[in-house]
Each structure stands twice: as structure tokens, then as C-alpha cells.
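Excluded from the complex is one protein chain; the other protein chains are retained at their positions.
Letters are used for the chains, namely A, B and C, taken in the order the chains are written, and counting of residues starts over at 1 for each.
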Amino acid sequence: MSEAFEIVAFGISAFIAIAGALGMATTMSMFRSGIFLMSSFIGVAGLFILLTADLIGLLQIMMYIGGFLVMILFMVMVMHDPGGAMMAGMDMAFVERWFSKGLVPREPPHSGHSDMHADHGQEQRAHDRQSHAMPQSNAGDHRGHSVHHDEHADDDDQSMQDMDDSGHEGHAAHHGNDKSGMDMGGMDMSMVTPVRPAAAWLAGAIGVVLVSMLLLRPTWRVVNAMPDPDSARRIGQLLMEKYMIAFEGAGFLILIGIFGAVLLARPTIYPDDASRRARVAVDKKPEPIAAEGLVPLAVPDKQAGQHEPHQSEEHGA
Amino acid sequence: MPEAGSMSCMDLWAVGPEMVLAGLALVLVPIAGWARGPWRRLPSVAAFVGLVIAMGLTAPMLTAAPREAFCGTYAVDPFRAFYQLVIEAGTIITLLALASHFRGAEQEAQAPVALLMASVGGMGLAAATDLGLIVLFLQMVSFPSYLLVLLVRSDRPAQEATLKYFLYGAAALAVMAYGLTFLFGLTGSLNLRVIGANLAGADAAWVAFAFGLVLIGYGFEMTLVPFHVWAPDVFQGATAPVSGFVSVVPKVAAFAGLLRLLLEALPDSLVAWPVVLAIVAAVTMSFGNLVALRQTSLKRLLAYSSIAQAGYMLMAIAVAERTPDALPAISYYFVAYLCMNLAAFAVLAQVERMLGSDELDAVRGLGRRAPWPAAALALALLSLAGIPPLAGFAGKVFLLMAAIEGGFVWLAVIAALNMTVALYYYAVVIAEMYFREPERTEAVAPGAGYAWATCLCAAGTIVFGIAPKLALSLAQLGSVMLR
Amino acid sequence: MIATALAILAALGVGAALTWVLERLFWQPGSEPGPAHIAEIGRNLDIVNSDRWLLPAGPVVALAGVALAMVVVPFGPGLIGRDLRIGVFYVIVVIDFVVLGLALAGWGTDTPDAVEACYRIIAQLVAYVVPLGLAYVGVIMMARSLSTVAIVEAQNGLWFVVLQPIGFVLYLVTGLMQSYRAPFLEPFAVSIGGGVLGACGGWSALLWRIALAGVLFLVAAIGAVLYLGGPNGPVLPGWVWMIIKTYGLMALMLGLGRTVRPLSTASMLALSWKILIPLGLLNVLLVGGFILLGIGPSRP
Partner (left out) sequence: MIVPLTAYLIVGAILFAIGVYTVIAQRAAVMILMGIEVLLNAIGLNIIAFWRFTAPTDYSAQIFAILIITIGAIEMAIGLALVMLLYRQRQTVEVDAYAELKR
């Protein structure tokens, strides 16, 4: 490996790594953020390979391309404006504008502030009626599954909508001073918090302090040995010997990850299957035994029927 | 058959307890998914048995000569055994309370699995002497804790709590790992003892920088003050027994990890860590106690109280290198803290399960509504406040003595002042229970698990308070560390 | 070096052309067309809402992945771009760039069909990546090396296809998934207008054709290296054998694939997790047993 090649390769890799991370942090399109982050990973992988840790570099690429594509796609499903189409025309800092280049600004589906919110609420309500209200009404109603359904659903709707409205007001107040700079949508879609300038200064300060410390006090003992080129074999031996605990522990950590992901993301609603619905309804906070909450009570024998709700649910399962 | 050479580092007895629990968790993961009806109890029972076996495997290490296993990445010493026993005991008591709390619900089968996973992580952290393993086990104790907080998926406060816990935790641990890489860079090794030996000539600025970042990570788990922000929300949002678990096990694990790191890897002279830690301790206890004065949610109150308790314990860590009494003092205090905090949360769980609330009103007149749980809660709170002859009192005395011996008289004074302030908010709760007319008539939720958890803890509080020698001798055994 | 590069490029070009011929040959009217049909070079598209960075990046990234992976394929003694010590692992990783390119173009096009294709592509990645890895593992265990050259050398006596027939079948199936050929055509199905490829034209269509044909070529070449002894063979020179094996494997895969009815993404995932992964584990177990019994290439 000639010296010029090394310098050029380092420059390119470092540029990709840093520019990718910067693009991730500043672009308006979430999908692009993910792609930028991936390019940053690939840049760092390039640096790994330059540092003769080729196995780690390839591992990094493999983990992150596969893992990240999946992550980005999931993310796209849960965001308001993943493509950044509505943000593209917005007021932005220089870096943000640069990394959002090439995004085609599109008319937002709703123009005007109030419309936006009203529509959003509408959607929310529709969504509730489909999905959210179902398990709630089921769990709330232990006597039968459909008798009181409508009533409960309405209650839930009402409360959800209230909560939703208050949330929006909160945002509006939060971002009130920024509003003049933009002409479409609500600030609701902005990707950044109002503390962004402070965060930028803080991060800049951290960066400057770190870099100057690195430049001024490089007190590491650099040795001139060459690593064994067959790193895969060495790492394998290490994993099976000295770092066996790390190996098994990483496996156990992955088990935790699987367990956790399944625990969190397992479905709550099976619309087609009555028995399953009954079972899933159990996934609720255990009802307080004295269901009336903190209202003072006069009736003393309230605990008689305490376990009944759960038992009936279990029989339904 | 494997060759003999590659097995030289292997020492399965060194990880016996962890293997039992991890293997059990592995088996229980599918069972927790399949169990229906009365079978939901199975994971709890199995976890209980497994934890008892693990305690049996850990206990002999209390008297073992310190040695290293797995080529120096793992320690077998009394220090580790002691902290692992505390973690296992804490897990057992939480398990009892959780089994009653989610009786018949879907979570009854899942909670024990997550508990086992978290306890494996905590136990590993107490024994790991390698930076890589430290990072691994810190994550291993955190991930299941996130899951435990969100056991009830449809609960809005729990959702918020988990999101905060997760994001703060992930960021704090990443920052900490960044600091650890500099320790490696300065010494060329990941092993704590080699780092300790090689750091001698290192640049103090970089050591201080690395130590600061490491303190962020551990401080997050220990709820030290600038990094405590997640704790009140998480304690309030989680179910009460889980709050108890989160207030004990990750904290014990992080204290053990920090102690090991400080004593094995960081020479006293390099960083002014005793002073730094003393200041952080003073800030933490004062902040926790002052904010706790204004709380009406009991779980939130206990959260701030446990922040303050972390401050007390940090006080002794600050002098750990200076006086040999500091380590037993912390260890003793952990036993006391485990008993009193888990008892408080177990009773709170009963109240919450009954009324669906943990506000101060919910315990109004509890002394008349449910005399025994109220007595246990009062006992726990008195012990937390440091009233003789309970375990908390003896623990606080040991901590103060250690601080004075270590030369931090000012810190001991601040701590004593804090303990007096803290008396107030504990007294408010007790007064609410005994000196106010009950506005409602319910007792607390019944359940053998709650009863056992409370009884064990209360018994511990009294016995270790009246005869502190019992736990102190254990703690002295457990202060021998591989160095 | 340059000669090697040219030779590899020539093989890639011939392979692309041959893929096109074979696809036409095995295609019956009425069934789903393969990727080779859909990317029409003559089409001139103006896509309205496209992301102007991501869309053109797609085919370039994909082609770069294929070209990078070509580097470690041994076409004969000495006829190899570079013999990396972790060659096989390198191939697994670098081929992923094709998926990345497809996803970029799918999202960048920003039409419902293309985005849907993007989702299907990633689902397909999730389906094949684990069994594919398991198919590699068996070979790696026997050859005791990740280097492609060492794997070829290990098959001097006996090809691994004889020792690991399960692994070979597994490799063929996952290879078809990886190269998006029948019966795994879901990402480019007619029902979504050809997905990503339905929205390309001109130079990008050309690049897509080469890249996707290159993936198939690469999959076949690596299959020949892993299971058929690579350039090993009597009488003829090594590169001829390699070419014969690679093209033969391509024809075999395309032909066999066309005999099965197309699978949806969901059934593909089911196939992968319920059948292929257990098979792969079984294969690894059998290989472990063979190694313990001393069957296989002799130990150094």
C-alpha cells in the first residue's frame, strides 16, 4: 500500500464518515437521514479496513446495511413526512439546506394551519375507531364483548381526542416564535426541537475541546508492530478462549433483544379471531381492585369480587 | 474433543450462578410465550428455584481466595460474591411481589424472565474486570429493565417512562463507552488491573476526561444528580414492584462496577476522584432530599429518596481508597437499602393494586385500614430516615464514620443535615397513615407474594438493625477484592 | 492486473447476455417476466416527485457492489483480482450493496409501486440472508478458511457438492432469492408495474440490467467455487472449467426456478424460516459430524 494511496483513501473514508453523519443530523428527509447514516457507517468501515481491521469493517457493513434498511423502512411507516417533501421549502440553516438539496418540494395535502390540525384530529379519530378502541372497550367490559362496545368506544374517542388537542396546543405554544419563518403545515412536523441552536453550540464546543485536546496532548504510546494479517483466526480464537464470556454474553444479549422485541411488538389486536382477542385483552394494567379510584367509598365489602375479571378473561382464552 | 490448550482459560465454576440463571432464562423465554391459565405461574416458580440455586452457588465464593478466571476477564472474589448475593436477594423479593401483582395476568409469565435477564447482567457487572465485558453487562442489566418498566404495554405513563429510560440509557452508556476507549488508548489493554498498572505515567488530563465520561454512564445507573433526570419519571411510570427492582438491582450493579473500576484501575493520585465524587455525592443527596419534600406521588417521593440514598452511598465510595472501613460500610448499607426500599415498594404495590393510585391520599389512614402493611411501610420509611434501632440507622452511622475517617468531615456534616431534612417527608407519609382519619375503607390487595416480600424485608430491617454485626461481618468478608 | 480486470468484465458481459437469452428461453407467455424483461432501455421516463439524489444513486451503488464482489472470484490459478483472507465473507457483505441500490432507487422514485417494491426487496433480504449464511458456513467449516482460493484448493479431491448436498440445494434456493429470479420475482411483479425497474429507462435501465445479471452471474460463480470445485477440472484450462460451471449453474438455476410457481413475499419468508433455516442448521450439524469422523479434505 503506497503512501499516497493511504492518504487518499483516508481522506475519502473520513469525508464520507463525517459528511454522512452531518447529513444524517441535518437533512429534512428521514429516509435520507437513514441513508446518510449508512454511508457514514460505510465510511467508518473504510477506516477500519485502512487500519487493517478488515473483519470488523465488513462486519460493520453487513450489520448496518441489513439492519438499517429494515429500520428505515419501519421508520418511514411511523413518521409524518419521511420523505421530507413538505419540509423541503422551509426555512433552514445552511447545512440543512445543502443536505436537503434535490428534495422536490411538494404542496402539503392541507394548506393552512387550522385545517391541518382539524384534519389530523379527524384521522386520529378514524384510526382510533379502527384499532385503538377495540381492545380498550374489550378489557373495560368484562360482561360481554359487544354489548357495551359503542359506549366505551365513544368514551375512548373523546378522551383520546382531548389528549390529542392539548398536545397540539402544546406544540403550537412551544414553537410559537418560529412560526413566522414558514408558510406551510404546522411546526408539528419539524424534525428538531427548539433547543437546536444550543445543541449545535454544545456539540461544537465538545468537538473543539476534544479535537484541540487530541492535537495538543497526544500522549499515547504508539508502537510500531504490524498486526497479524489473519485477523479472523485470531479473533475466533480469542472469542473461544479469553472472551468466551463476551461471546456467550453477546448471544444472551441477542436473546434479550429478541425477547424484548417480541414482547413489545407482538400484536394486540386480531380482528378476525374472537378467542385471541379475549386473550390479548389481558395485556392491560391489572384493574385496580377498587375500581372507583380515589373517590371516598361507603360500601365496605368491595374486595369480594376481586379476581373475577381475570378469571373470566382466562376462560375466554 | 477440544484440545487442552484452548481450554486453559475456561473455568465454568466462576460463572456457575450466571450460567444457571441465563440457562433458565433461555428455557423460560418460549415457556413465557406459551403459558396459559394456571401455567403462567410456572416461570415464577422456576425463577425462584433458580435464584435460590444461584445463591447457593454464589455463597461459597464469599470465602474463596481472590483469583481471576477466563484469562483475567472475570473475577472470582468475595467482593463479587457479596454483591451478587445482594442482587439475587433483590431479584427474589421483587419476584415475590411481582408474582402477586400480576396474578393471573399475561405479564405473570413474562416478568420473571426479564427479571432473570437483568439479574444476570447485574451479576456479571459485579464480576467483570474487562472493559468490553463491563460495557456488555451494563447493557445486559439495562435492556431487561426497559422491558420491565413497560410490562403493561397499554399504560400511558409506563410508555412515557420507558421511552425516556431507553433513550437516556442508550445515550449515557454510549458516552461512557467512548470514555472507556481512552482508557484503552492510554494503556493498551482492556484489563482493569493492567490499566491500573499502566496508567501510572499517563496524562492526567486524559485520565480525568475518561473518568468523567465513565462517571456519566455509571451515574446514570446510580441516579447521581446531573444524570438522574430519568429516575422520577421511570419510578412513577413503572409498576411499583418494578420501581423497587429498578431502584435496587441496577444501582447495586453499577456501584459494584464503579467500585471495581476505581479500586482496580484508577490510582488515587491521578485524578482527584475522591473530591469529585464527594462533591457529586453532596449535590446528589441535597437535591434528592429537597425535591422529595414537594412530592405527593409516593413512587416519585421514593424515587427522589433513592436518589438521596445514592448520594449517601457515593460518600463512602469517595473515600474507598483512603480507609478500609468504607467498603464494608457501603456493602452493609446496600443490605439495609435493599430491605427497606423493597419493603416500601412492596407495600406501595399492594396499595396501588387495590386503588390504582399511589398518591398520598391513597395511604391516608392506612394504619387503620390495613395495620400490618402499614406497619411494614412505616418501618421501612423510618429505616430510610435513619431512626434507631433499624438497619438504616446503623448503615448511615457506618457511612458517616467512613466519610469522617476518610477526611471528608464537611461531607459528613452535609449528609447529617440532609438526613434531618429527609426525616420530614418520611414523617409526612407516616403521619398520613396513622394520624389522619381514613376516608375510605379498603384494605390493601391481598397476596402471599406481597406478604412474603414485605415480611422478609421487614425482618431484615429489624434484625440487621438490632444486630448490625450479622450483616457487617458478611460485608467485611465481601470487601476483599482481586487487585 | 488490467488483463484480469478485462477478463472478468468480459465474463460479466457474456454472462449478462447469456442471462438475457436464458430468461427469454425459459419464459412462457403468461407467466411473470424476470428482471431482464422489465428494465427497458428504450423507455424514456420523467418521474415527477423523485428524490434527485437517491434515484440515480441506486443503479450505480448496485453495480459497484457487483463489481467489488467480482474481485475475489477465482477464475483460474492466478486469475483472481485479489485473494482476500476473508474472501467469502467479503462477498456476502458486498452483494448487499445491490439490495441497498434497489432500495435507494425504490424510495427515490417515489411512486407507490416502487416504494412497495422497495419493501418487498427488503423482506426478501430478510428471507434469504440467514439461510444463505448457513449455506456458506458448511463450506467454510470444511475448508477451514474464508479465502476463495483456499476453498477451491480444499476441493482438489472431492467437490463439496458430494459431501454437502443439502447445503448445495440451500445455496441454489437462496441464490435465486438473492438474484431475484423465478420463482422469487415478487419485487418486480407485473402487479406493481415492475416495481423499481418499471420506473427506469435509458442509462439507468442499462445499468440495472448489467447489475442484476451480474448478481446472477456472481451467485453462480460463487456457487461453483463453494460447491463445484471452482476452476478445478481435468484436461481443459481452469478458466474454461470455471466458465462452464458458472454458466451451467446459471442455466440450472433459471431453468429449475421456472418450473415452480411464483412465490409471494410472505410465503417466501415462511419458506425461509420454516424450512430453509432448519435445513441449514441440519447441514451445519452434518458437516460437523463429517469433520469429527474425518471425512472431507485432509487436515494440514
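The rule we apply is simple: contacts are C-beta pairs under 8 Å (C-beta built on N, C-alpha and C of every residue); 3 or more make two chains touch, one makes a residue touch a chain.
Just so we're clear, the structure is a prediction, and the values are computed from it rather than from any experiment.
Listed by label, the shown chains that the missing chain touches in the whole complex are A, B. Considering the whole complex, the residue from B:Leu131, B:Val207, B:Leu411 or B:Cys457 that touches the absent chain is B:Leu131.
Screening B:Leu12, B:Val49, B:Ala65 or B:Leu167 against the full complex identifies B:Leu167 as the residue touching the chain left out. As for the chain not pictured, it touches subunit B at residues 130-132, 135-136, 139, 143, 146-147, 150, 153-154, 156-157, 159-164, 166-167, 170-171, 174-175, 177-178, 181-182, 184-185, 188-190, 232-233, 236-237, 294-295, 297, 300.
Even with one chain removed from view, subunit A keeps its contact list with that chain: residues 3, 6-7, 10, 14, 17-18, 21-22, 24-25, 30, 33-34, 37, 40-41, 44, 47-48, 50-53, 55-56, 59-60, 63, 67-68, 71, 74-75, 78-79, 124, 127, 131-132, 167, 170-171, 174, 190-193, 195-196, 198-200, 202-204, 206-207, 210-211, 214-215, 218, 220-223, 225-228, 231, 234-235, 238-239, 242-243, 246, 250, 253-254, 256-258, 260-265, 268.
The rule is simple: only the chains that are shown with their structure count from here on.
If you draw each protein chain as a dot and join the dots that touch, you get a simple line with two loose ends. Centroids of subunit A and subunit C (each the mean of its C-alpha atoms) stand 32 Å apart.
The geometric centre of subunit A is 28 Å away from that of subunit B, both derived from CA atoms.
Residue positions of subunit B in touch with at least two other chains are not found. Contact residues on subunit C toward subunit A in their complex (touch as defined above): 48-54, 84-86, 89-90, 92-94, 96-97, 99-100, 103-104, 107, 110, 118-119, 122, 125-126, 129, 146. Only residues 135-136, 213, 217, 219-221, 223, 237, 240-246, 248-250, 252-253, 255-260, 262-264, 268, 279, 282-291, 293-294, 296-300, 302-303, 306-307, 310-311, 314, 317 of subunit A touch subunit B when the two sit together in their complex. On subunit A, the positions that touch subunit C within their shared complex are 29, 31-32, 35, 38, 54-55, 58, 61-62, 65-66, 69-70, 72-73, 76, 83, 85, 101-104, 106, 229-230, 232.
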